[in-house]
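One structure follows; several queries about it will come next.
The other protein chains are all here in position, but one chain of the complex has been omitted.
By written order: A and B. Residues from 1 in each chain.
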Amino acid sequence: MALVKLKEFCIPDKPEQVDACVAKYGDNALILAGGSFIHGLEARGLLSEVEALVDIRKLGFAGVTFSSEGLRIGAMTTFAQLEQLPELGSAPWLGALKDALTYPPMQIKNAATVGGCLAAACPFFDIPTALMALDCRLSVSKAGAKREMNLADLFAGLFENSLAPGELIMEAKLAKPAGRAASAFIKLEGTANDLAIVNAAAYISLDGSGKCQAARVTLGGGVGDNVVRSSSAEQVLLGQKLTEELLQRAADAVGQDIQPMADHRASAAYRLAMAKVFTKRALSQALSRLN
Amino acid sequence: MTNLNVVGKSVLRQDAYEKVVGGKGFPVNVSLPGMLHGKMLRSPYPHARILSIDTSRAEMLPGVKAVMTPKDVPQIIFNPIFFMPADSVAIHRDMLILSDTVRFAGQPVAAVAATTAAIAEQALSLIDVEYEELPAVFDPEEAMKEGAPEIHAGVKNNIRATPSFGAGDVEQGFKEADYVFEGTYETQRVHTCYMEPRVCVSDTDSSGHITIYSSIAHLFGLRERLAYALGLPVSKVTAIQAPYTGGSFGSKLDLAYIEALSALLSAKTKKPVRMEHTRYEDFICNARHPMKVHLKTGVKKDGTMTARYASTLCDTSAYSAHGPEVIMVHAYFGLMLGYRAPHTKWEGTVVYTNNMPGGAFRGYGAPQAAFAVESQIDEICEKLGFDPIEFRLKNTPRQGDPHPFNPEWKLGGYALDQCLHKGAERMGWANRAKAGSASGTKKRGIGMAAHPIWVSGCVGFPDIYEHSGAIIRLNVDGTAYLSSATMDIGSGQNTTLCQIAAEELGLKFESVRMAPGNTDNLPFDAPTHASRVTYSSGNAVKVAAADAKKNLLEVAATVMEANVADLEVRDGMISVKGAPAKAMSVADVVKRAESPFMVVGAQGPTPTTLKEKGTIMGISSVAPPANASPAVAEFVEVEVDTETGQVKVLRAVYAHDLGRVVNPAAAQGQVEGGLQQGIGYALMEEMLFAPETGACLTSDFLDYKMPTAVEMPSKIECIFIESNEPTGPYGAKSLSEACLIVPAPAIANAIYNAIGVRFHSLPITPEKILAALGKL
Partner (left out) sequence: MKQLISLEVNGDTHEIAVEADATLLSVLRDNLGLIGTKRGCDSGGCGCCTVHVDGKAMYSCMMYALSAQGRKITTIEGLGSEEKIDPLQDAFVKEGAVQCGYCTCGMIMTAKQLLHDNPHPDEDAIRHGIAGNLCRCTGYHKIVEAIKTAAGN
């Protein structure tokens, strides 16, 4: 098709084989997980320099475990597999992830992997916005060397991640919060089968007196090169009792942290206005899950 | 109306079982031995001259068998429309198969045939084209100004045509009005989004005869236009009829580059050549013409219209193609004929721009018109306190009136009043709230639109083909084969025609089968367009079936020793009226007719008579007697989220006078599908292009948004009024295009009712709504 320079299609059984392939082709080796994002890029002619594809499905690290410590999601877990987790429905703090998983069509959910989705560093996706609000940490590994990072540090620009060539995401981890916490995610799309024009996720946790002790407000869609965390919105909420009026003020504050873009889907002004509306809706939904 | 045996029943489509297990018959499946694959190189520039093309590197790529550039094609300038004669004076010829002058971004400049599609694709990157870029213009108003780039030599100000017509004196008419309403209404470029790509296979024999398989909506049109563009007589081209194709909605009514190029490449390589559009190529193949309509209406206090003036600016894009035709249908059957006034005037301007070509799309200019007309009527009624139903009825024709386009026709069966009243009642129209009065952030509203005069084909239109033919053959097993060059594009044409044939012949529906043919052995038929198949092709099928039945009964009369006039056929049995016991099956009669001259039986050989001998057939080639007008009204309920501008369509009630329903389930399917296209047209669809380069930004389904199942209302109600059209087969007239003419204005008017804001341009996006509410 459009992979005019493709020389090799590797399907490694062991991580070392990944390293070997990457060593040979460097930046022109592309890691292939679920494949949905890659084909989108290919269809737009953006993969003409790719010389090698590395299909990592056989390496395993799929599967989800839920414990008292929280959630561990193997990077090769598909959205559909993740959606099966019973705790998604019963743990309010995971609400944002549950919500984000309701949006993609069936065919995408069956193919797309959490690791592939995050590594794409695509701001128009939904899972990254939701996981950022849940303070996701990643385990990554290359040539046997493991390291941990915050999800936020994975993103290095539009469609750019900070991984070294051949470095793979192994696992996404979400620590279970102590106390009362809930989250929500909401997406603005043109139709039910669309990338986000904007999306927003909100995580709030309350202390014993009902005041907000932790808040994370994240936004995606066309509001930045990667998922944006709105500290301005969070500052409005911290230490306060959460009223409708306060949630609205927090939502209005996101404008200080985002850079809405204009494209054929929406103008910057619309994205700015919707970022606020959808942040408010995500906050309200999260709050309702707390009660 | 009499109850019929087959017509009027929701019989199952004969091809449905085949389609659910795979669908062998789609043209996309055609494969011939030794077939090559073709690809086109397309210009990145919207307006350019080709200074040179070097194909030497491409020709050297192993697997490449032929390369074509502008110098290799016949220098015959043509118009691609299938349904008008190739040499018609009513259309403009301004296209070449490959041209040295590029007029839209994506115009093909070269083509390659190779052993695989991948090799052909690779070869494209080895073709070196030197372009001289020319200034381009994309806005039709800019294109008309002095100093704008000249797109076609000698066409001053890029104005292709300036048609006009009228009656009386509009200035006088406006003076006589108590109120004058004026507005400008704009509609956007949208794509048909048929699911089966344009695809064709051309094959050449040793005499240079071309056989072509293609996904198209007009079999004979392909033959004629391909032959013309190649400089061949029509007898040198055979177009093969596919049993069905995967959608058209109007897009497949003109010659595509792939058809001409595959034929040329096949002639050159002496092998079959297949070419299939990518979805990007489909998106830039053709689109509905964007139009800007200025509409002025004068009304008296009593609600009668005194004068109607309209002007239309139509962007016909890089080539004339359908533009000058679309604007006429738009003007007559879209804008001016439906509502009467003593003084009328319409002026149109058809302008070239460097945009992608315009084509045909369900409604052919009427959706653009209806948006203007029905929005303005809504404004008039709101402002002056008129009842929208009564206002429309006051200014539209009635049953028995002469047809406004041709007074020799009568509106024989015409029930706009029932459409309006029944639709209104079902929707609860009388209970609708005052515009903008809803409380809360999610506001509901109800709107309506009507379309009083439309077509059932092209009788009466200058230079548009409108005749159909059919051949019916009876088989010895009592079944019948129907041969008709009608293309089934998905609306169920094959089934409709078989139902009509079965009804006329007196056979069960299951006994009649469509037998696909080709242009060598079928009589001419006009395209699947203009909502004509039931009324026009159906008429020809009925005539052929009557002919076959007459022949059948003559043989039966001999065999059964009865009078022809006393015989009737029902469910495949021929009996004497009033004496059903004395019956003979159609099968046995046909068997007798097809049997050898001497039949050997138990008693020895018996001669059968000459009178009974031969294949029993019926043939027709006829034009329909008139152009019957359906009538339609649609009522829609919407909910507007005033925080986001998003609009949800909650419910639709569609009322249509179609004379007689041939197949209720299929008719509902047309309404439901039309609503999907209408919701897309009203709320979200738009072809978008980069402002400097004209590059298409919406050339896949990710970027071009059309409604999924989630955006559709779960309540779509169809009210079919059967006014029993005297000139239609079994009283039927047309349905299909009207299903897409009325939804957008109904939705726009519903939005007005919900939030008290009116929009004069489509699509009404969430962003437009928020901006209009002052929230952006």
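Definition applied: a contact is a pair of C-beta atoms (placed from the backbone, for glycine too) under 8 Å apart; a residue touches a chain by one contact, two chains touch by 3 or more.
This one's a predicted model, so the numbers in the text were calculated from it and none came from an experiment.
Within the full complex, the chain left out of the display contacts the shown chains A, B.
Of the listed positions B:G492, B:P745 or B:P763, the one in contact with the omitted chain in the full complex is B:G492. Across the entire complex, the residue among B:A515, B:M712 or B:L773 in touch with the chain not shown is B:M712. Set against the missing chain, the residues B:D94, B:E196, B:D547 or B:E722 yield one that touches it, B:E196. Set against the missing chain, the residues B:F249, B:F386, B:Y535 or B:Y730 yield one that touches it, B:F249. In the full complex, the hidden chain is touched by subunit A at residues 1, 3, 6-9, 11, 32, 35-36, 39-40, 43, 53, 55, 57, 80, 102, 104-108, 110-111, 191-193. Residues of subunit B that touch the chain left out of the display are 10, 12-13, 15-17, 19-24, 26, 28-29, 118, 192-197, 244-247, 249, 276, 278-279, 489-492, 665-666, 668-669, 671-677, 700-702, 706, 708-710, 712, 714, 716.
Methods note: only the chains that are shown with their structure count from here on.
Residues 1, 4, 40, 43, 188, 190-195, 264-267, 269-270, 273-274, 277 of subunit A touch subunit B in their complex. By the touch criterion given at the top, residues 118, 121-122, 125, 643-644, 684, 688, 697-698, 700-703, 705-711, 766-767, 770, 775-776 of subunit B touch subunit A in their complex.
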